[in-house]
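For reference, the structure I am asking about is given below.
Partial view: only certain chains, each at its native spot in the assembly.
Letters are used for the chains, namely A and B, taken in the order the chains are written, and counting of residues starts over at 1 for each.
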Amino acid sequence: MPLTPDQQREIEALRAESHTTRRATVLALEKILYQPIPILDHGLIRVIDYMGDDGAVVQAARVSYGRGTKRVSEDQGLINYLMRHRHTTPFEMCEIKYHVKLPIFVARQWIRHRTANVNEYSARYSILDNEFYIPAPEQLGAQARGNRQGRGDTLEGAEARHVFELLKDDSEQLYAHYAEMLNEDESGRVLDPARKGLARELARMNLSLNFYTQWYWKTDLHNLLGFLSLRADPHAQFEIRVYADAMLDTVKRWVPMTHAAFTEYGMGGAHISTKGLAIVKRLLAGETVMQEESGLSKREWRELMQSLGRED
Amino acid sequence: MPLTPDQQREIEALRAESHTTRRATVLALEKILYQPIPILDHGLIRVIDYMGDDGAVVQAARVSYGRGTKRVSEDQGLINYLMRHRHTTPFEMCEIKYHVKLPIFVARQWIRHRTANVNEYSARYSILDNEFYIPAPEQLGAQARGNRQGRGDTLEGAEARHVFELLKDDSEQLYAHYAEMLNEDESGRVLDPARKGLARELARMNLSLNFYTQWYWKTDLHNLLGFLSLRADPHAQFEIRVYADAMLDTVKRWVPMTHAAFTEYGMGGAHISTKGLAIVKRLLAGETVMQEESGLSKREWRELMQSLGRED
């Protein structure tokens, strides 16, 4: 677990707090509030705060004076309807805040989601920790053939071992040189009083993209689902997908009705194009349709057949 | 007070709720949670939900595992520093949600602040209430002379009385015709079973801009302060300023340190231009400076002298 005893204590202190509030409160989420969920070798996510629940979605859709909720089945029906018909604004009425520790190359993908609030640990101001990501053996994928931006088979044997060594040795060397240039160690102790030490804002550039950074990241439920639909997708890079998967679990705890609707209408299912629909209609009418005369490219045809469960 | 007994009851039910939470909780804001604050003749704001407190600003600035707060004076000092140097992202870590009832022409100014989440009562879907804004006598300003987008002296006597009558009679007539076209009254009862009734999405166009609408409006603390610095400003139109003033009070309850810093460095004070600063330096050096040779336009000169307390 990537926590120091001090951090552990700080978290425990927060978890021990208990306040009385009139606000909508979600027991299943309170249970894990502040608690670190380990991701990768040194990463984590923690839910730090939240606003609203499934009822807040319903309440906003109805612009009511009170809670706005009715029977559970009606509320679920309304949430399904909103999700299906892209009435997205009621989902913006819930907000969540995470503390995330993640490799810099993952942070660089993540930050592209702009409708969020972010405070990142500043390496201009502070010294970064000596923590870097080394993929687990089963994650050491070779470059994919078909998909230029994915990974294929797993590297094995000597090639795998060599990659591990290069990654590990380089990271260790970089951090040692980082400290040497700073003329400070991880805890801020001066190494050689005769030297000045390079500015932090410069020395950090010697660290590689697998070093861990951390940030507070806050967003509304609608934009969180947008993030998850892209990053919990099988096409997303594994190292960001594991974060998205863990966040999807927190969404399930927080807003179970919205999570169900999202699974059914958001992430699940498939968008079928105009030509694709025409082909489905022909197939339903009993016709045989071949890719060559379908008007679809080979790739589109394959994607459509996958959606229809007709891969062969 | 613009509430029906049903609405009153719904609010009381929410206020009677009491939950246990590990989240940061602000007692002074809890006190007024859900409670309507009357604005204008039929309007209101209510704080519906909130996330975070002054500590959340500090915590985000320090990207800490725990609460992040230290001694009160240190926290206030950090918040002042952040405000003064435009380090705005920590203030985005707090979120607040209001329920607002407001005239449509005010809503049209308000909605221009885009970094917010909004759910408005739908007049395509529902029938609007028969509530419209009539200015109080002391608000019946004549067109300003100097400032083409403001109001000057108050209208008096026959002219004022005539304006009142026009506004009131027209609004009443419009609502009567609205109901007649809908073939429904305010409560949704059909007026004449022999008629079909015009679609709601069309009939609403006969209502004037002083009719009240309502919405849920949610934003982060940084963008809220941006809204308030423009809308609680003396140059803002009175009818939106009264909302901003009431919201500023809720900010004081919610995040008193941030409110203090905002008063000192945000809304208070003045931005002095390059030429303005040069003039201040000359004045401090004991020189006499005249507008004509200052390089400032008359209007800029007047604004500068006001900031320096040198109006004559």
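We adopt the following convention: contacts are C-beta pairs under 8 Å (C-beta built on N, C-alpha and C of every residue); 3 or more make two chains touch, one makes a residue touch a chain.
Note that the structure is a prediction, hence the values are computed from the model and not measured.
Summary of assembly composition: all chains derive from one sequence, 2 are present in place, and the complete complex in the structure file consists of 4 copies.
Following the convention adopted for this analysis, only the chains that are shown with their structure count from here on.
Against subunit B, in their complex, subunit A makes its touches with residues 3, 6-7, 9-11, 13-15, 17-25, 30, 33-34, 49-52, 56, 59-61, 63-67, 89-90, 92-93, 95, 97, 99, 117-122, 214-216, 218, 220.
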